[in-house]
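One protein chain is absent from this view; the other protein chains keep their places.
Up next, chain A:
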Amino acid sequence: MPEHRIPASDPLKTARENDPRRDLYPGYDVLSKRDGPSWNAMTREVIAERLSIGPETHHFFTDDEWPTLKAICERIVPQPPGRPGWIPVAALVDHKLHAGERDGYRYAGLPEQGEAWRRGLQALDAEAQRAFGAHFHELGDWAQDKLLRAAEAGALTDPAWEDMASDLFFKQRVLPDVVKAYYAHPTAWNEIGWGGPASPRGYVRMDFGRRDPWEAAEAKPGHEEEARRANLRVSRW
């Protein structure tokens, strides 16, 4: 029986079920400030465009590559089930490649970013078939992580990689592209309590433990409701 059908052996997943990600900034929604003096017109336009990207939108990746990319994104930046404001991470990565937005450099051992992604997705899928007899996206979390860790260690060598080292692909393409896509989304800003766009208003209170009324209030243990009330007022400032 393929190993991916044994999710109970996944220690990370068990830990997550027992201790779901805390909502540290309850009620905080950075988008509630978008019509105020914290967001200029350009910011509103840019973020509106990003929010219009649906989770299944893909122009660069093929229908064969797409489920593999989505599965990878879910392992690199897992999202709590049922959270409002789902972040379409794979679609944002697709958007970058489709728009031809580059980083300005690439390691000598890597092909151009689009080619690197196509080859890497195909190779990871080939590795999944070889090790588990199933597509990468069909595997359970544990098996997917096992393959990703092997890629990270440079230990994957299926011919599909050609001359691209799996660790370079993982560290230079997968991690930066996926992680940046996730933290470019307002839902992620809410999750980490970032004050958000602030032009032209900016910030005033700079010292330790000081918070402007338009910044997210952090829930101290036992004071969650206080934080929620403060965060619901953020947009009124």
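Following the convention adopted for this analysis, a contact is a pair of C-beta atoms (placed from the backbone, for glycine too) under 8 Å apart; a residue touches a chain by one contact, two chains touch by 3 or more; residues count from 1.
Here is the rule we go by: contacts and distances are computed from a predicted model.
Per the UniProt record, the absent chain's protein name among "Molybdopterin synthase sulfur carrier subunit", "Multiple sugar transport system permease protein", "Choline dehydrogenase" or "Dihydroorotase" is "Choline dehydrogenase".
Check A:98, A:118 or A:201 against the missing chain and you find that the one touching it is A:201. The chain not shown here touches chain A at positions 12, 15-16, 21-22, 24, 37-43, 45-47, 50, 75-78, 101-108, 112, 145, 148, 152, 171, 175-176, 179-180, 182-184, 188-189, 191-204, 206-211, 215-216, 218.
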